[in-house]
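One structure, as structure tokens, below. Some questions next.
Note that one protein chain is taken out, while the other chains of the complex remain in position.
Per-chain residue numbering starts at 1, and chain names A and B are given in the order in which the chains are listed.
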Amino acid sequence: MDWLFLTETIISGLMAGVMYSLVALGFVLIFKASGIFNFAQGVMALFAALALYDFLAPEGWFNQLFGFTLPVPIAIVATAGVMVILAWLIERLVLRYLINQEGIILFMATIGLAYVLEGTGDLLFGSDVKPLDIGIPQGAWDYLLDTHGLYIEKLEIFAAITAAILVTVLAIFFQKTRIGRALRAVADDHQAALSVGISLRAIWVIVWAVAGFVALVAGIMWGSKSGVQFSLSLIALKALPVLILGGFTSVPGAIVGGLIIGVGEKLAEIYVGPMVGGAIENWFAYMLALAFLLFRPQGLFGEKIIERV
Amino acid sequence: MLYRETGQFKTSYQADQAIFPIAQDRWFIFGIIAIAVFVVPFLIDDYGANAVLLPFLVYAMAAIGLNILTGYCGQLSLGTGGFMAVGAYSTYKLFTAFPDLNLIVIVILSGLITAAVGVLFGLPSLRIKGFYLAVATLASQFFLVWMFNKFGWFYNYNMTGMINMPASTMFGLQLTGPGAHPAVRYLFCLGFVLVFALVAKNIVRGRLGREWMAIRDMDIAAEIIGIRPLYAKLSAFAVSSFYVGMAGALYFGIWLSSAEPVEAFDINQSFLVLFMIIIGGLGSIMGSFLGAAFIVLMPLVLKNFMVDGLDIAVVTAKHVEIITMGMLIIFFLIVEPHGLARLWTIAKEKLRLWPFPH
Partner (left out) sequence: MTETAQQMTSAKKIGDVVLAVDNISLSFGGVRALSDISFQVREHQVLSIIGPNGAGKSSLLNVINGFYHPQEGTITYRGVTRKQMKPHQAARQGIARTFQNIALFKGMSTLDNIMTGRNTIMTRNVLWQALRVGPALQEELAHRHRVEEIIDFLEIEHIRKTPVGKLPYGLQKRVELGRALAAEPSMLLLDEPMAGMNVEEKQDMSRFVLDVNSEFGTTIVLIEHDMGVVMDISDYVVVLDYGRKIGDGLPDEVRSNQDVIDAYLGVSHD
């Protein structure tokens, strides 16, 4: 067995897993706080990347309107601002009217939302592939290549570090701040949170905005890797097996689940794929997650459910 | 028309359990069916059949199927596209292997094959619930489409990778293949949909339907009063897939005549059918028809309005259509989360009391 190749595969799997985790994280945040399975999360990443591209590109709307483009850091902040406005609009126009509806209704509403965002993105920015370059280092990491002969993309290392920072910041935000505590209270019980004077609407705007930031980060990473294009919205489908593996409500689950799926998929592509004719990446992650669930229905970090009547 | 049920007394439980207990409803439905059978075939043309009537009938069939699983049994599925593919490929394989077999038999056999596949992919429902199950059903969607695309046996190793429906006749009339008369294709689908809609209605108002609804409303209590969850859930998957499979067979065999797995059966098909049952009404056979009509007609109306009425470029119109579709769906969910079927019931309530408000 070629151990170097195996190591390389596992590391690149882990890195791909980080990318899945980033998307899954957005799902988990919204599901935890509002019980909504937000199918639009992938399209939100696409939308964020498109908006960021627009602030930077000479042919963007921003340049046409104001006659200049933004430097990268300011463009990122501006895009974050766009995501906050988007979150506010979603609460104002959609969620507000769907309080107390069943999960399936909310889920369908987010599919509708995905259509609206996708159509708007295409209409405003066109559907061609756009290269996103915000100065993230590209290519192989020379040090590892020279000393150990390992081929690891710098972008992937960068993404992993960013994800680690993001998760840490989110953890601090949830554990230490007043808003974070309110968010956790809402996640536990809507009614009880309302009764102690937490504003559900404000919380929903905040949580959708936070999910918007996560989508932005995911959008930047994926956009830098393979360009900003429609297929970016499909990474949501890649993140779903992560959710059944890690659980819809567990942040650590999203991270570990993402890593497992990333590595599993890469290994399967190399060692299983050739046996069945290849191109298995579309469904392998689902089968992996399903097989896992049959042995542990509550997911990776879920507690055993005691059913009551 | 006076919509009153005064004077209509039911003297048996059978009359009380009729599908349309009120006489006016009965006549209304019979009237519509009569028009569909005796008038429409004389007016139909290729555009009307391919763009409106066949899509409506095919999707109504698929929507009934998904409604059985999701609306009646409460098991959310996102794998409808994959199961339609099973029906379509079964029809193709059966028809090319046994060209003499009657197409009615082939469609039903395709449904049965899909039912078997549906039970297989329904097994996880015994362990997992809710959105976890919904995501798990995506596995079937992706796996099945991949399988039909990957293995040449399914498309008889032809070069294009597509499946094409050969020409065939029924009662001396050409039914499939190029040149088939739209009226013949329409009547074939209509016959299937009418018969199996009645069958579906009978099942959901009988013992099995009650078991499904009990599982949907409270699975623990259902088990405690003696319902076997294994049997109830898997039977819902089987019956649902049977319908979706027949819809897939009609979709390929009668409507499209040729199909290619990645495009024709992708995940958007699954969402489309799900939209139909949500907009039409979960847990309502009538709602499946209303939802299918709505989702089939809305893009046509939008497109005609924008391209022909407002002279908007086709590409832009496509984007606007997607946005409008998304907004309409959200609007509907906000206004009437129980769907068109509920609106229909409320309208009838009002009409009964008219001209008095209460």
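Quick note on the criterion: a residue touches a chain if its C-beta (ideal position, glycine included) is under 8 Å from a C-beta of that chain, and two chains touch if they have at least 3 such contacts.
A quick note: this is a predicted structure, and the numbers were derived from the prediction, not measured.
*Asks:* Which residue, B:L126, B:M162, B:M218 or B:L297, contacts the hidden chain when the whole complex is considered?
*Replies:* Among B:L126, B:M162, B:M218 or B:L297, only B:M218 touches the chain that is not shown.
*Asks:* Given the contact definition stated above, which residue among B:M162, B:V199, B:V307 or B:M327 touches the chain not shown here?
*Replies:* B:V199
*Asks:* Can you list, in ascending order, the chain B residues touching the missing chain?
*Replies:* Residues 12-14, 17, 199, 202-203, 206-208, 210-211, 213-214, 216-218, 220-229, 235, 239, 283 of chain B touch the chain absent from view.
Everything that follows uses one rule, which is that only the chains that are shown with their structure count from here on.
*Asks:* Approximately how many whole Å separate the CA-defined centres of chain A and chain B?
*Replies:* 33
*Asks:* Along chain B, where are the residues that touch chain A in the complex?
*Replies:* 70, 76, 124, 127-128, 130-132, 134-136, 138-139, 142-143, 145-146, 150-151, 220-221, 224, 267, 271, 274-275, 278, 282, 316, 319-323, 325-330, 333-334, 337
*Asks:* Of all residues in chain A, which touch chain B in the complex?
*Replies:* Contact set of chain A toward chain B: 37, 93-94, 97-98, 101-105, 107-109, 111-120, 122-123, 237, 240-241, 243-244, 248, 276-277, 279-280, 282-283, 286-287, 289-290, 293-294, 297, 299, 307, 309.
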